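For this view, one protein chain was removed and the others were kept in their places.
On to subunit A.
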Amino acid sequence: MIRKLLFNLILMLFSIMGSSYAQDRVITGRITSSDDGGPLPGASISVKGTTRGTTTDADGKFSLAVPGKPTLVISSIGFSRQEVEVGNRSTITVQLQSTNSDLEEVIVTGYGGVLSKREVTGAVSKIKGTDIQNVPAQSIDRAMQGRISGVQISSANGAPGGAMQVRIRGVGSITAGNEPLYIVDGVQLNTQNTNSYASSNPINFLNPNDVESIEVLKDAAAASIYGSQAANGVVIITTKKGKAGRTQVKFNYYQGVVEPIKYFDVLNSQQWVNMRTEAFMNANPTQSRTWALQQVLGILRYPAATIASLGENQLQGIVDTLKTYDWQRAAMRTGRVQNYEVSLSGGGERNNFHFSSSYNTQDANVVGVYFKRFTSSLRLGQKLSDKLQFEQSINLSTTTQGGQYASPNGGSFLGSAAFGGPVMVPTNAIYNADGTYANTPQSGGAVGVVSHNFILSADYAKITSITNQLVGSAALVYRITPQLTFRPTVNLDYRIIKGNYYADPRIQDAYSVQGRDSFQNEESINFLTNGALTYSHQFGEHSINALAGLEYRSDTRNGTSGTATGFPTSDFQYISAAANYTAMSSFWTGYHRASAFGKIDYNYNSRYFLSLIGRYDGSSRFGANNLFGFFPSISGSWLVSDEAFLKGNPVLTELKLRASFGSTGNDQIGNFDSRGLYVGGANYNAGSGIAVTSLANPDLKWERNTEIAAGLEYGIFNNRIRGQFDVYDRTSNDLLLQRQVPNTSGFTTITFNAGQVKNRGFEAEITVDVLKTSSLRWESSFNFSVIDNKVTKLYDGISPQANVDSLVLLTAPVQAGNTTVTRNFIVGKPVYANYAPVYAGVNPATGRAMWYDQNGNIVYTYQTPRDSKYLGSDFANIYGGWRNQISYKGFDLTAFFQYEFGRRVNNSQGVFLIDDGTRNVNTLTSVYNNRWTTPGQITDIPRPYNGGAEIQGSSYISATSRTIEDASYIRLKQVQLAYTFPKALLTRTKILQNVRVYAVATNLLTWTKWTGYDPEFLNFGSGNTGAIPQSKTYTFGVEIGL
């Protein structure tokens, strides 16, 4: 049915192209505001039933070419919409009534289309650029966190400009990607994150302050115009555009500091020795404390000859003289944030422009990690003729990131400051008395598991990742007739990544190989072209808007990488000086997508709205038998408050109902996952080798996402209370799953369509004007989302676990930033299930750790997965934010809270920190103070035991329910206080148009039960182990407009 419509539409559009239309005439007019009777600039005027329109200038004036006797639709945000019959008049004056309604707010819907909020039939949320202005965040997604219902945004770690994750209405895919489609000024971004040496974000290229608005298409109906890329929702970002009038110059500067949110309280040297001594005694019950102290001092490198003859008191005397060194505070630091911006914006009759340039730097709260970015962007609009309009946008950026030692995603790397800080044995000195580094590799390294002086490593290693990016688009708007517009565009997202990791020969890690250098050079070329015809027509009370288009995208990536070792001295940092080339590689990968799409919006009397969308997509990623997929949707809405029975109701000012059903697709898998391939690199004895690494699946097809959704938009008491409620039921079918096959076949998995995940949710947004007087305003906005996420099916042939719970569980790889992580999926439970043994505490008689076996009996030894239980999920099912804005005269104060509940996750760093003496690492003071020491003692911290596992017992330093914690939190995310100087004062200067000073604090307060550094992190392979935690920032800035 829909295909037929689409087909007819295309034919219709082609046939219309040739038709002629009536002669135009020009009318002029002026629009004023009911507030003060003054001119209303920026109001939009359109000829009803056409795409023809204009906006008023600074004096509220406009002129517009119109055919015949048109009806003009005049609207402006914050004012009631008005329709005016022009008749034969050639000038008109209209006053618009002010209201709190946002029904006339312009919503960007894709492919050059805009709708007023009144006309939207799907679930679309919008953030205005002004809401996130000057938040010290390097990427726009970070600034969006907590601001929209149904959109969950989390940062992978606290690295500035680091990886983020955006999940719209839950998680639908297991193995395929869950990232939404990002579109910046029409450019569909390549959101693949491939930087090897720094945690990065593909939208770092954009200065968040350049953003005019962000529209998030949340339900399948709204998103389905993007078909196969839209299963995870669509984020449309529009950058600032020049407006007609005098050229505006704006300077903006802020600077501030970055601070760690939290430090752990860890043992001093005496406590540490005592704990290890106990551990040795407990593991060797026949030995004396003297012997145990000798063991520990031996570890601390006291020569055996010296200590062998000493008694317990003398040994303790040595221990008492040990100094404690605070490695954690050496690893973490107070860093700096700086941001400089300048923008020029303006335009005339035929053109408009907006230029901006910025420089931003931010340090992480961990040594050696930083972010620097320079951006420049230009947006132009040029009217070539009455029928032709040219639009162009170009964003250039260069970003340099100082990467984290060993891995951008953290991990238990011995040279990593973020990991080593709290666990370093505290007796190790950082510096010698003369200020040089202590515990260098030459001197044998530091004592203990963390044997690297990681402060030295951070100082001497040079880890950088440079991303140079060009994101540009050009569009031609051709108004063939007043009803029909053709809009072809070309778009490019071009990126070069240059990573380099130079490990100085003086660094422990590279000492034995005399220095190591690794590099990554990558180029990614994402080219997109499309052309869309738009047709609008009005007959009587009926109005039709139709769109049809074709699109082609080619996204390819190629690169080289290599590693060499053996550098003469630390002064030689390029591979030309290296003695051994240890690795060398190059690659190419890519995919193509070709699509046809169409959309028909119909409304009756601007009260009943219906929208039909269809998209037909082909992707090279799929099996030869299933290259193409069709994704239709239907949605409708009813503006109830415009009905006679409600119009003018004093209580219920606004009421709109929406409902939709739609289907979208997902193809976020490897470019060649459907193919059976022999790959190279399986070399042996300097002979090249090829090996088969993947099973062919010529039937591989689209993962399909269907969603039924409904919404209610309301305004009460003249919109003093307003907002919306949404419900949805989203089902992801034919998942692109890494299905396991018997390894006896020589393979472990095949990419296979199987399984099902459901997300059902409720979302609420409510905004209240708590106070609203001429000088004092307090607006409070609250949003809330709850999701019931469930894996409902895996694949046929998977057996339940062989234990009493008999859960059907699949451990599958999940895309996480620049890597993949294996996670558990259990039928009937939310995604990312924790599946681990349950800790039963400490036997008060012996101090031994105990667990429950599968039947609930207390045991000393557990087996995984036999004794494992489902222990919640690493999926936050409740999240949202609360924003308060109070303005009084020139002051405004914003306080923004963000919250997340329901997430349980393994505190992998905590596994290291509960290590009470099993090996040579430091531990938390609270663990030390509560360790079992005497029979009868009731505690949940086992006695220290060298080696960790008691005889016939499991190690108590492992990921069990002991370290799976509630990661829920509420956070005062942002507080901003700003003062805008009065216009009256500024006009006297004759130069200054606008001066605003502001102070912003982020992550000021956090309420959580989480015991690690910070509950906000994502598992990108190592959990929170060695991940850079979030930081607090305090910034102060000034904005000047000329």
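One rule holds in what follows: contacts are C-beta pairs under 8 Å (C-beta built on N, C-alpha and C of every residue); 3 or more make two chains touch, one makes a residue touch a chain; residues count from 1.
The working rule: contacts and distances are computed from a predicted model.
Between the listed names "Rieske 2Fe-2S domain-containing protein", "Peptidase M52", "Branched-chain amino acid ABC transporter permease" or "RagB/SusD family nutrient uptake outer membrane protein", the UniProt record for the complex's undisplayed chain reads "RagB/SusD family nutrient uptake outer membrane protein". Across A:308, A:384 or A:677, the single residue that touches the chain missing here is A:677.
Of A:114, A:610, A:708 or A:798, it is A:798 that touches the chain left out of the display.
Among the residues A:122, A:421 or A:448, only A:448 touches the chain that is left out of the figure.
When the whole complex is considered, the residue among A:84, A:257 or A:513 that touches the unshown chain is A:513. Of the candidate positions A:534, A:619, A:732 or A:854, contact with the hidden chain is made by A:619.
From the options A:65, A:577, A:627 or A:727, the residue with contact to the unseen chain in the full assembly is A:627. Where subunit A meets the chain that is not shown, the touching residues are 3-4, 7, 10, 14, 295, 298-299, 301, 441-442, 444-445, 447-449, 451, 509, 511-513, 529, 531, 550, 552, 565, 580-584, 587-594, 596, 616, 618-620, 627-628, 630, 671-672, 675-680, 682-692, 694-697, 740-748, 750, 752, 797-802, 809, 811, 861, 863-866, 918-920, 946-949, 951-952, 954-955.
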